[in-house]
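A single protein chain has been omitted from the complex, and every remaining protein chain is retained in its original position.
Presenting subunit A:
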Amino acid sequence: MAATRRERFLGKASVGLGTSTRHVFERRVEEIKPSKTDINSVIMDYLITEGYPHAAKTFAMESNIQNYGDRDSIEQRVAIRKAIHAGDIQSAIEKINDLNPQILDHDSSLHFALLRLQLIELIRTCTSTPNGDITPALTFATTQLAPRAPTNDTFLADLEKTMALLIFPRENLSPPLAGLLDSSLRQQVATRVNEAILLSQGKDREAKIKGLIKLRVWSEQKARDNGVKDLPSRLPLGLDDEVGMEASEEEEEEEDEDETMNGGADDPMVP
């Protein structure tokens, strides 16, 4: 099998572009055989850490992984994530405290981030309708956030920025203010909460795949900085087309186009 592939590979390479130095490194890449079991465990780790219980369960069946962690814990984290994503911060905080009250007690910055998100949601509700009642938002800010703000300069700045949302009309918010209303803030906070829960359970905070991708970025950068020889100008992942690396190799020039085309393909989903 290996021989066949190498022949194919060399065949393509000689037809295609490229200098011979390119192939030295590519061949070294080809010779490394990561174990499928390892990769599967990285996938499983992500599904569990980031909370995709159904996919995790299915994957366990399809790949014959028998023990894949505590299902209850996944479900709890998913429920909390869902609540935060949906803007239901109150219930998220309750759920976190049900799980382990120490998480928020010990991480005042995370607790503040959640409360501020809750304030933002209240402001969102009252500013989304003309003449909406801002009393709930104000009450919440004075009772929940104001007492905490003086303990930390960042808290104070964050609170002030958030309160500005009440003053300016929603249509012409400056980018930093508009960012507060963006769903990515919910996502950020949800990620922080997820990591805090994992940490409190003595697990790895981050899914392994994240470190792996960082390693890939870092090692390429470092190799280029160090002037490692025989490094092709680009190291495609083969993510864009089904045919994978062979295609990307033959059509290197076209690949940039490919990517833009792909970006275009995404567009219908981004009206």
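We take it that a residue touches a chain if its C-beta (ideal position, glycine included) is under 8 Å from a C-beta of that chain, and two chains touch if they have at least 3 such contacts; residues count from 1.
Following the convention adopted for this analysis, contacts and distances are computed from a predicted model.
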item	value
Chain excluded from display, named as in UniProt, from "VPS33B late endosome and lysosome associated", "Ran-binding protein", "DNA replication complex GINS protein PSF3" or "Armadillo repeat containing 7"	"Ran-binding protein"
Contact residue for the chain not shown (choose from A:64, A:129 or A:172)	A:64
Where the unshown chain meets subunit A, residue by residue	1, 4-5, 8, 25, 28-44, 46-47, 52-55, 57-59, 61-68, 81-82, 85-87, 182-184, 186-187, 207-223, 226, 228, 231, 235, 237-239, 242-246, 259, 263, 265-266, 269-271
